[in-house]
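A single protein chain has been omitted from the complex, and every remaining protein chain is retained in its original position.
A, B and C label the chains in the order they appear, each numbered from 1.
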Amino acid sequence: MADAIQHSCGLVGVFGTPDAAQLAYLGLYSQQHRGQESAGICSTGGREILRRAGMGRVTDALSPSDLTALANPIAVGHVRYSTTGSCHAANSQPLLVNIGDAPVAVAHNGNLVNAGRLRAEYERRGHLFNATSDTEVILHMLADPAYRSHADPLAAVMRDLVGSFCLLLLHPDRIEAVRDASGNRPMCIGRAGAAWVIASETCALDMVDAEYVRDVAPGEIVTISERGLESRSFGAVGVRRGHCIFEHVYFADPSSRIFGQNVHRVRKEFGRRLAREAPVPADLVVAVPNCARCAALGYHEESGIPIGRGFTTNHYVGRSFIQPTQLIRDLTVRLKLNAIRDVVEGQRLVVVEDSVVRGTTTRGKMQSLRRAGAKEIHLRVASAPIRHPCHYGIDFPQHDELIANGRTVEQIREYLGVDSLAYLSLEGMLSCVTPPGDFCNACFSGNYPIPIDPGFRKDAFEQQQLRFVDAHGVLRRP
Amino acid sequence: MADAIQHSCGLVGVFGTPDAAQLAYLGLYSQQHRGQESAGICSTGGREILRRAGMGRVTDALSPSDLTALANPIAVGHVRYSTTGSCHAANSQPLLVNIGDAPVAVAHNGNLVNAGRLRAEYERRGHLFNATSDTEVILHMLADPAYRSHADPLAAVMRDLVGSFCLLLLHPDRIEAVRDASGNRPMCIGRAGAAWVIASETCALDMVDAEYVRDVAPGEIVTISERGLESRSFGAVGVRRGHCIFEHVYFADPSSRIFGQNVHRVRKEFGRRLAREAPVPADLVVAVPNCARCAALGYHEESGIPIGRGFTTNHYVGRSFIQPTQLIRDLTVRLKLNAIRDVVEGQRLVVVEDSVVRGTTTRGKMQSLRRAGAKEIHLRVASAPIRHPCHYGIDFPQHDELIANGRTVEQIREYLGVDSLAYLSLEGMLSCVTPPGDFCNACFSGNYPIPIDPGFRKDAFEQQQLRFVDAHGVLRRP
Amino acid sequence: MADAIQHSCGLVGVFGTPDAAQLAYLGLYSQQHRGQESAGICSTGGREILRRAGMGRVTDALSPSDLTALANPIAVGHVRYSTTGSCHAANSQPLLVNIGDAPVAVAHNGNLVNAGRLRAEYERRGHLFNATSDTEVILHMLADPAYRSHADPLAAVMRDLVGSFCLLLLHPDRIEAVRDASGNRPMCIGRAGAAWVIASETCALDMVDAEYVRDVAPGEIVTISERGLESRSFGAVGVRRGHCIFEHVYFADPSSRIFGQNVHRVRKEFGRRLAREAPVPADLVVAVPNCARCAALGYHEESGIPIGRGFTTNHYVGRSFIQPTQLIRDLTVRLKLNAIRDVVEGQRLVVVEDSVVRGTTTRGKMQSLRRAGAKEIHLRVASAPIRHPCHYGIDFPQHDELIANGRTVEQIREYLGVDSLAYLSLEGMLSCVTPPGDFCNACFSGNYPIPIDPGFRKDAFEQQQLRFVDAHGVLRRP
Partner (left out) sequence: MADAIQHSCGLVGVFGTPDAAQLAYLGLYSQQHRGQESAGICSTGGREILRRAGMGRVTDALSPSDLTALANPIAVGHVRYSTTGSCHAANSQPLLVNIGDAPVAVAHNGNLVNAGRLRAEYERRGHLFNATSDTEVILHMLADPAYRSHADPLAAVMRDLVGSFCLLLLHPDRIEAVRDASGNRPMCIGRAGAAWVIASETCALDMVDAEYVRDVAPGEIVTISERGLESRSFGAVGVRRGHCIFEHVYFADPSSRIFGQNVHRVRKEFGRRLAREAPVPADLVVAVPNCARCAALGYHEESGIPIGRGFTTNHYVGRSFIQPTQLIRDLTVRLKLNAIRDVVEGQRLVVVEDSVVRGTTTRGKMQSLRRAGAKEIHLRVASAPIRHPCHYGIDFPQHDELIANGRTVEQIREYLGVDSLAYLSLEGMLSCVTPPGDFCNACFSGNYPIPIDPGFRKDAFEQQQLRFVDAHGVLRRP
């Protein structure tokens, strides 16, 4: 999979250790799979807030001297993949502003569905916007005298946000963590000695030797300060649970425990269930590297068919630039992996994929296996067909680029060039998570748990409301 | 001079030629002496506005591919030396924003004295600020519904600005040029074939083969569009003229004609008048390179004393970094120029300087001459002693760093180590410009033509009101 | 494994297609695991030879414009890990020189054991050396009138080289490929349409859709020109076969076929044999990512113990720089992989490693598993203990840093902190390759098939004979 799905964001907050920025850096590093467009850390020692951020991966975006500069007992970090907002430096997070003479830094994972409407209103009132991300709207709300006059301004703002959001707010004396009432994205709390760690995934806790304490609850505001952990609800009403099942399918690290279950285990269950739903006589189960390895193990165990290694992976993939010529077909695929001829030649293969989005990459992989001499290829996909856009933070391609959109399984099979094709059923998927009713499966079912703003389009922000631009930007007159 | 005075900004606008961006680039290049911190150009072909900007000199900030990208018939450019606002990329100009669904780019030369108060008010109302320059306040005013409801919103905003400002506003279909009612900074209009060119100095017109038409008048808004040049007054009341006499002393290029007079001629007149006010028997007149060469010629002509070349200049001065050791004294001076021993040895010299600010550099140059064997050094300064800060855009050092502040001429002479010292009188200076009463001479006299906001301090912005910060910024909690 | 072993070099040559440089680039890319210090390509269209090379990985070292410049029908490429010669740009290959008015480019994989002696002799005669690699000695021999007067100068030079070497020589009209008589490193020939491809490993042939033809034979010189493939022996005498068994253990890509066998299959056989030699009751077989996955599959199949996934891998590892603090132990390990607690907790594990060199990294991984709750850890190493240095191109650490040097298996087990430890026997290893007698196993046995020059030391070159240096070099007076 993964030719088309682009990752979401990852958050980390650390409170109460001189190593806070270093731990935040490690936490971002372990969550790099959640975003590689930019990385940033803000830290504070009680008065000022410092910020360092850059484009690219954590190790490119932040230098040792950055970490030295950030040495402070409280830190918040962010890795980003753009969901809304194009690739401008102005969009790197955490965002840092002054509100009422006090600095505050904000890091955001998710996607607001009413941001466009909110922003239009602020612009009508003469506010100028700096970036193209929906996170900036939150800043304007926090600075808005109307909200600031509330007894609990943060809760008041949170109540008016619609969509998927996990937020970390860094103040000079505390960290506030917020999770939307649907619980769409994961967020967990851990302890490393006397320090508190908050992160999107538990793999970040593991990285810094922090012990898992609990998740931030949907609709909760958690405050970490010298007084320890304090909790309050921001009082959202009428919001259904909607944990993102795609975190289990593809996003989250297999070692993480999210929404109460270990990702690897859920994926293996997907594979087991798939073996029961779509058995096939074969010589060997092989996984498409690397995401489908958990599901392939499940299929192998349930089916009893031996598991093998069908591909080697190129670990050195960078930004390759080669223009494929006539001679060199399927290059994109081959740059990433190479079929092992001596393993697949003459074999009947069950090939396990985690998901299929556009289908182009999967097709290339199947051709590699075929060229390496595979006798039969039975493709088994450990999730249901993706037929609907995500409005809560996953950057699926346009509707008409989804291979499953408007095509039968037989048509897809033909396109992919395999001998048989089966998807895991949505019911099958849901039977592996608990409780099934708490999960958002809109991309499979079209059933959206969070109401969408009338006229909302995922990319509306960028197309219509771009404002301030950086050194290489462009502004269009509608 | 020039160890301490930092330059102002330079503007250029071009309308009505496919080469507009290239001409703007050349116009900035010829005005590089007005600012070397950053350079930027915005251009438009009628719908969108494109922007390219970078740090450093024009040739560093803008690449050939930038100019290719900017190829459009209307362009506005800016070179900047920070007067208010620290050295952040966010401060490079022109600034580009959307106001009421239409893009507008703004380039600014000057300094607002009421920007702090205006900004504080907008922040109170929940506006967020992006940069530290006072130019941003103008954007918020332009976006403010209260101003936008005026019959002439731009004039309404301009009326409420207090201070020194020349502005170029780029709209998709026109350029608007504004000059404050005191006429503090220069701004001229020229034609190159069918194209219009607006610039801070006429040397930019020369560079692009444009013919000088007239100056933008104090208090005038000039609009250049397909309909040609249109003019209106923005209706400022009660503002005295205040052309910056320091443009003639040091800032402007000798080839430029500003405030109705050629700069070289005015400087030569300063030198002639100085020769009359402070004659001295000597063998040779030498100029301190390169600014004082015009005045030295005037002194030579008036006095009849031969003129010579006392120094060679190092044309390759970059950012040098050498730490002076005990062995290497006066290094800063020597890196820039070198006394010609065979010229000065045994001679009685009249050394002409354009101005003396801190005095440290001038002192070093005098020591170089002494070490090269000068018998007598009679320093003649072609301007009056600088004793007061500038609030309109010249970045003089702190009050107590001005050598003339609280010192007699005799004390200064002693510090500089010369045999005699004379400054040109303020009356002498004013006798060289016409009409004398239209010139601001506050840095010499303390007589400020534009009222200063109560509590205004030149650096107030940065120290108190820093808001959004870039990747390496820091926010302080007051 | 792999904390300590540094990789060898990779070669590729392409003849007879306009895409030659692009295919060479792809061939290097697929052999990136053989060297990441530098990469370079030379190409020719019949008269001049062009060269492009840079530091780092292929995608960093060579740009699209490099490939455009290199567009020519004959090309030779090289990826390098320094075996002899420190990390200077001067050491990147292919080397390009003029010999007798004709240009020639040379790419080398291997290590000469008599290079020191040869070089000293040339220096005595007044020759100046440019780089620190032993490859340069070959150039001086090729340029030496004494060799050039031979009927077959290349063969004459090859006969006088002692050690491990695969060479590609690019002339304006042909490629010459040479492999030393012991056959220490692999080298194969393939065809892609009308074009010829020569490479270190067959995975490079796969990448460019070339069909495997045969290996270059030990002691053979293969010439590819317009006349097709021609072959001659260079007439080495008295040299035993010595295929590097460590290519099968660790170096080569699992998809490659070297020395007549597929690497994945040999590794799986190592695992099967290991399961027979060292069985243990356990719940789960897990591989140490990624190298040991083939052997783990073999162990699983032979033992019948289920195979699982014990770790997730961080695919985004760059040059990380974090200083481990007291709080963060075993950081190096954790940056690369993360134990999946839900898999290993409470389990009796068979952990399969491909080899153990220093032991520090392996130890860290075992601690990760223990911390994640593993009940028992039975470490099984799919190769024999490494006790001797390699003189033919593998950069093992100093003798006394080898964990197996002077320690019993029980002592090593204790150091690594596992419940049981077993290595595959040397006999076991050799039983998996054919014919066993043709393989060099000196690093396990101390039995060196190629005689070592008296006084030869792997790093002698750099320590004693550094000559020309690049911009940041240093020369010592002995």
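Quick notes on this one:
One rule holds for everything that comes next: contacts are C-beta pairs under 8 Å (C-beta built on N, C-alpha and C of every residue); 3 or more make two chains touch, one makes a residue touch a chain.
Please read all numbers here as calculations on a predicted model, not as lab measurements.
Note that the absent chain touches B, C when the full complex is taken as a whole. Screening C:68, C:98 or C:233 for touch with the missing chain picks out C:98. Only one residue in the set B:313, B:411 or B:434 touches the chain that does not appear here, and it is B:313. Screening B:37, B:206 or B:220 against the full complex identifies B:206 as the residue touching the chain left out.
Taking the whole complex into account, subunit B touches the unshown chain at residues 17, 19, 22-23, 25-26, 29-30, 32-33, 36, 57-60, 63-64, 67, 192-193, 203, 206-209, 253-255, 257, 262, 264-265, 290, 293-294, 297, 301, 306-309, 311-316, 318-322, 325, 327-329, 331, 334-335, 338-343. Although one chain is not shown, part of subunit C still touches it, namely residues 40, 47-54, 89, 92, 95-98, 101-103, 123-128, 130, 139-140, 143-146, 148, 172, 466-469, 471-478.
The rule is simple: only the chains that are shown with their structure count from here on.
Listed by label, the chains that touch subunit A and also subunit C number zero.
Comparing chain C-alpha centroids with the centroid of the full set of protein C-alpha atoms picks out A as the closest. Put simply, the chain farthest from subunit B by mean CA position is C.
Averaged C-alpha coordinates put the centre of subunit A at 37 Å from the centre of subunit C.
In this assembly, the C-alpha centroid of subunit A lies 50 Å from the C-alpha centroid of subunit B. Between subunit B and subunit C the centroid-to-centroid distance comes to 62 Å (mean Cα coordinates, whole Å).
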